[in-house]
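In this view, the complex is presented without one of its protein chains, the others remaining in place.
Chain lettering (A and B) follows the sequence in which the chains are written, and residue indices restart at 1 in each chain.
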């Protein structure tokens, strides 16, 4: 009889590059340990999952405004500290490359390859007017009940 | 014999409206799942619980200064991102109303109706000079030992 897998869940609330990287590094580590891992993307965290091209969908002017003001995908996120109008992320990306660390888009790809479940918060999508066509492929969609269903069976539950 | 209830705890450290909303949405979801839920309000998170009217209490000048500088209650909190000197919160409140989402004050009311335990951190109150008369009704008061007593029995423990 197979042993039940450990579970790990992460709520990614933040839309900062450094925090998203921390979330994916922990998620990929846990997946490498054979945990069932879920990242639940809510509020600004959802921007991590936006496609980087402009997708034409019907939406109200306020939802359009949010769409324009928020970063369009993982490559566009700023830093929570020392952002320095975009110079900070460039410096961080430079040292990461130098040290052969995976970039955020590569960390996301690895997570998908390892079967990390990426869940977009439907309440946030509704509120900020983000539609499925605007987000990357391979996501699941759920609300807080879906998140709690995973979290209650997990040993490691983080809010980032 | 009754089954023991699942427990969920949240430390709300942040004084941002969006993070407070995330805390209460998760708390209310867990309470609807019949968890025993505690939110422990510490540092800036305590501002969520301030009454919105001015309460006259005796305090030192530094404590008074903190009182004036910090937001007075859930309606006055700013956003962690895109605050734009108060325009961000107005936009968010507008889209929330449009989508029939509960506002933060309504989320707090629902939490109290559902029996979510709201605990004010006594150490923070002491440090920032906040007194019980300045906070909303129906709270419990405890320090870090009280929080840990709940957290150690809980499966989902988040720091927001």
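By our rule, contacts are C-beta pairs under 8 Å (C-beta built on N, C-alpha and C of every residue); 3 or more make two chains touch, one makes a residue touch a chain.
Everything numeric in this text was worked out from a predicted model, so none of it was measured.
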I'm checking contacts with the chain that's been left out. Which of A:54, A:69, A:82 or A:145 qualifies? A:82
Touch residues of chain B, complete complex, unshown partner: 11, 13-15, 42-44, 62-63, 65-66, 69-70, 123, 126-129, 143-145, 147-148, 151-154, 157-159
Interface residues of chain A (partner: the chain not displayed): 6, 18-19, 22, 25-26, 29-30, 32-33, 35, 80-82, 91-92, 94-96, 98-99, 101, 155-160
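The criterion applied here is as follows: only the chains that are shown with their structure count from here on.
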If I superpose chain A onto chain B using their CA atoms, what angle of rotation comes out, to the nearest 5 degrees? 120
Between the Cα centroids of chain A and chain B the separation in whole angstrom comes to 25
